[in-house]
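Every protein chain of the complex appears in place save one, which is left out.
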Amino acid sequence: MQLSRDDLLTAYRIMRTIREFEERLHVEFATGDIPGFVHLYAGEEASGVGVCMHLDDRDRIASTHRGHGHCIAKGCDVDGMMAEIYGRRDGLCAGKGGSMHIADLDKGMMGANGIVGGGPPLICGAGLAAKQLGTGGVAIAFVGDGGSNQGTTFESLNLASVWNLPCIFVIENNGYAESTSSKWSIACDDAADRASGFNMPGVVVDGHDFFAVHEAAGEAIKRAREGAGPSLLECKLNRYYGHFEGDAQTYRGQDEVKKLRESRDCLALFRENVTSAGLLEGAELDAIDREALAQIDGAVTKAKTAPPPTAADLLTDVYVTY
Amino acid sequence: MQLSRDDLLTAYRIMRTIREFEERLHVEFATGDIPGFVHLYAGEEASGVGVCMHLDDRDRIASTHRGHGHCIAKGCDVDGMMAEIYGRRDGLCAGKGGSMHIADLDKGMMGANGIVGGGPPLICGAGLAAKQLGTGGVAIAFVGDGGSNQGTTFESLNLASVWNLPCIFVIENNGYAESTSSKWSIACDDAADRASGFNMPGVVVDGHDFFAVHEAAGEAIKRAREGAGPSLLECKLNRYYGHFEGDAQTYRGQDEVKKLRESRDCLALFRENVTSAGLLEGAELDAIDREALAQIDGAVTKAKTAPPPTAADLLTDVYVTY
Amino acid sequence: MARTATYQQAINEALAQEMERDETVIVMGEDVAGGLGTDGERDAWGGPLGITKGLYGKYGDRVMDTPISESAFIGAAVGAATAGLRPVAELMFIDFMGVCFDQIFNQAAKFRYMFGGKAETPVVIRTMYGAGLRAAAQHSQCLYPVFTHIPGLKVVTPATPYDAKGLLIQAIRDNDPVIFCEHKALYTLEGDVPEEPYALPFGEANIVREGDDVSIVTLGRMVHVATEAADALSGDGIECEVVDLRTTSPMDEDTILETVENTGRLVVLDEAHPRCNMATDIAAMVCEKAFDSLKGPIKQVTAPHTPVPFADTLEDLYIPDAAAVQKAVKAVMESSK
Partner (left out) sequence: MARTATYQQAINEALAQEMERDETVIVMGEDVAGGLGTDGERDAWGGPLGITKGLYGKYGDRVMDTPISESAFIGAAVGAATAGLRPVAELMFIDFMGVCFDQIFNQAAKFRYMFGGKAETPVVIRTMYGAGLRAAAQHSQCLYPVFTHIPGLKVVTPATPYDAKGLLIQAIRDNDPVIFCEHKALYTLEGDVPEEPYALPFGEANIVREGDDVSIVTLGRMVHVATEAADALSGDGIECEVVDLRTTSPMDEDTILETVENTGRLVVLDEAHPRCNMATDIAAMVCEKAFDSLKGPIKQVTAPHTPVPFADTLEDLYIPDAAAVQKAVKAVMESSK
């Protein structure tokens, strides 16, 4: 899958936007203004973006509790997301969902999910709809390493295979489920080893490497679009922050994250790759960095001052009719 | 694992008892006297008996809706079982459970189960208890091909592996889940192929062949007793009757069962094997056949005339205290 | 002359007619076609009780067998419902909800609210419930109170073939997730069922029998038990009004309140486990909203607080019967002013 100059700029822009979004939330959360649980995607951007660069509005994704990156990668409005996280009326979900339930069906984003393993069955449904309606769309479930052990995930792998659905299961193995190591919780070596038990290809890629993810995802998506069935893609990567904001991460090595940031940062790797190959210039990327910063800044400012939902909103949106 | 003459006689006796039990239920069910759903194990005896011959009272099994064979193989009282199936007060479960819930915890039989995939998690618990209490016991879940696709089963495979439990998962693949072919419903070739995804040995055996099952189960059980962790054993076999009594089996080839009975009957194969090797004599086996017939005859006669539970029994046995 | 059909036929016909009308309607579940991929006949089964028989022959790939993976396929139905299909998924027995409830109550039921009103999830989950077939503790429960508890779900419990057809058609056309509960002991019940498609609105209870002395509010199979009791009581000079809820969510509070305002006496009859069930739900609502009309205590007639027993003797004692209802009605008559 050839990436044009524009594609590269877009990919970098989205990754940087996610990073900026998450780094800023980390700061803002500490002020106590942001309600509830927030799980940050910083460090994992190459996965969500590497996959979603292949997608368009026919296609659907389902995310996890750690959903901001997937939302942005699938085209959700950043202002709307930020307003949602702040619990504002003009948030993407009118302030009723919050960080763990950001969704935009029009963009093919079926929702972050508060239930580990909640997404894969839904994605089987999206894949089925694409198949039955002949849209040519594919459906992608993002799953954590922890989520890969949930029964719903296993069942979905089998169902997608048996029904020959255009589905891809992307396991984002960031080494931990809360404090629990994926090396311990997944009985086999790589989660991708399980793919053969469901008669589908299973591939492991370096999830810090946008290009590796992009290529592997491209193959899986092509396969799915051609009607050849589902695939499993395991991205090995890392999260830069705690399980949720507020997690002291005592289960983690002292400078684990520091080292990762220095050596395996997906944005730095991307920059190095494209600049050393002469595909893009550092200055272009710097400009994007500045723009992303400004965009997030604007989103936060707007979110902070936006009005919250009111009593009139409490009882609406439960049913279409009742 | 060497089988003594006594072992061989015992194995045959148990298999024959199960067969007689089930064949007779088939006949009796048709009379309308037996309430509810009855799922017969006829044809699959070599599996349950091949596995359970290794077990003693420290060990536990969990069964499925097709549980009679496992119960008998694990030592449940045949009269008590028959009375239970007839809904009698002196049935093994006081008439409250019926065919789908026969259990005898004292014998290590944790219950047939009306929920497909209900047993494997329970068996993880029995294995855990054996491990924590140091009893040396093992715990075995029998699962159908259909049940092998249930999320609970997948999760249990992983949990047993992660916790290194003395558990064995025996998948009795009889080709169908109700009317659904296992070739269709299990995405990979053999359910046993999935074992590697849970870092455990996975073996396929001919489930009509008592000796093959016995040997493979023996190895898995030895491994478990030695603390080396769980295994998966897939027995390929067939059921002689419908999914439940009353099933017209229109999804099944016309003389599929007839051919199986002629060529792959586990009792006939056993007989041929032991008599041709000069280990047992036909007459001994004939005697067992007669005894089994008489035993089941007695059980049915007793069950038919036994008193049912009464109003006083309705509200008891819900709690230990309340 | 009106055409008669069984409850089972009515359900089958509703499915067929809606599949005919709307290409986006699909049916899925374990063996709903039956024998897919086997060497035997296709469409042999139509499910263990034959409810979906014939659909695969007519609608082919829109009738989909599934592995025994309820979370995955119920969830797939939910997901597909947000993506342009109108799936009707079969959860073979309602008792199996325990392996797939999350996709129903945390996903389907909550999408619309969590997503700020921007989702529609027109999924129907058909499921078989109730005691009476000697199917024991794991295949005989009612459990509709659990679904009724959940905001975002609609819950339907038809008592007659006529209602089964009309409510199922409505369920399929409805844009919210619907739990469609079929009582297994009613499948063979016959009744008038018009051949043409028709939809019955949700939230409109049915006054099955009129009477001025005592109201019996009930649902599902118990409607027939109530009617039987009412007929017997009529001989004793007590006239009962029998109200069939038809749907427990939404629930037709107006009809319930009206009948109680008329009779002043209420028996709530529910086959479900007694705690936090429809009987308590209705009684509490009436005790809040029509207290002044009440001439005496509201009596609940329900199953006891035990699992469903297997033995026929016990199961017959377990299920509320007309005698129990008669007794309750008489008690209500006696204890009222």
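Lettered A, B and C in written order, each chain numbered from 1.
In the analysis below, a contact is a pair of C-beta atoms (placed from the backbone, for glycine too) under 8 Å apart; a residue touches a chain by one contact, two chains touch by 3 or more.
Bear in mind the structure is a predicted one, so any value in this text is a computation, not a measurement.
Which of these touches the unseen chain: B:35, B:48 or B:91?
Of the candidates B:35, B:48 or B:91, B:91 is in touch with the missing chain.
Which of these touches the unseen chain: B:105, B:248, B:268 or B:287?
Spelled out, the listed residue whose C-beta touches the missing chain is B:105.
So which of C:99, C:125, C:156 or C:172 would be touching the chain we can't see?
The single option touching the absent chain is C:99.
Check each of A:10, A:135, A:164 or A:180 against the chain that is not shown and name the one that touches it.
A:180
Counting contacts across the full complex, list the positions on subunit B that touch the omitted chain.
60, 62, 91-97, 101, 103-106, 110-111, 113-115, 118, 120-126, 128-130, 132-133, 139, 151-152, 155-156, 158-159, 162-163, 316-322
Go through subunit C and note every residue touching the omitted chain.
That gives, for subunit C, the contact residues 71, 95-106, 109-110, 113-114, 136-138, 145-146, 148-152, 249, 251, 268, 272-273, 275-289, 291-292, 294, 296-300, 304-307, 309-310, 335.
In the complete complex, the non-displayed chain touches which residues of subunit A?
Residues touching the hidden chain, for subunit A, are 35-37, 87-89, 93, 95-98, 100-101, 113-117, 146-147, 149-152, 176-181, 183-186, 243-244, 247, 249-253, 308-311, 313-315, 318.
Definition applied: only the chains that are shown with their structure count from here on.
From subunit B, which chain is the farthest off, judged by mean CA positions?
Most remote chain from subunit B, centroid-wise, comes out as A.
Between subunit A and subunit B, what is the separation of their C-alpha centroids in Å?
45
For subunit A and subunit C, what's the span in angstrom between their mean Cα positions?
Once rounded, the distance between the two centres reads 40 Å.
For subunit B, give me the residues that contact two or more of the other chains.
Residue numbers touching two or more other chains: 149-152, 184-186.
Touching two or more other chains, which residues of subunit C qualify?
Each of 67, 69, 71-72 in subunit C touches at least two other chains.
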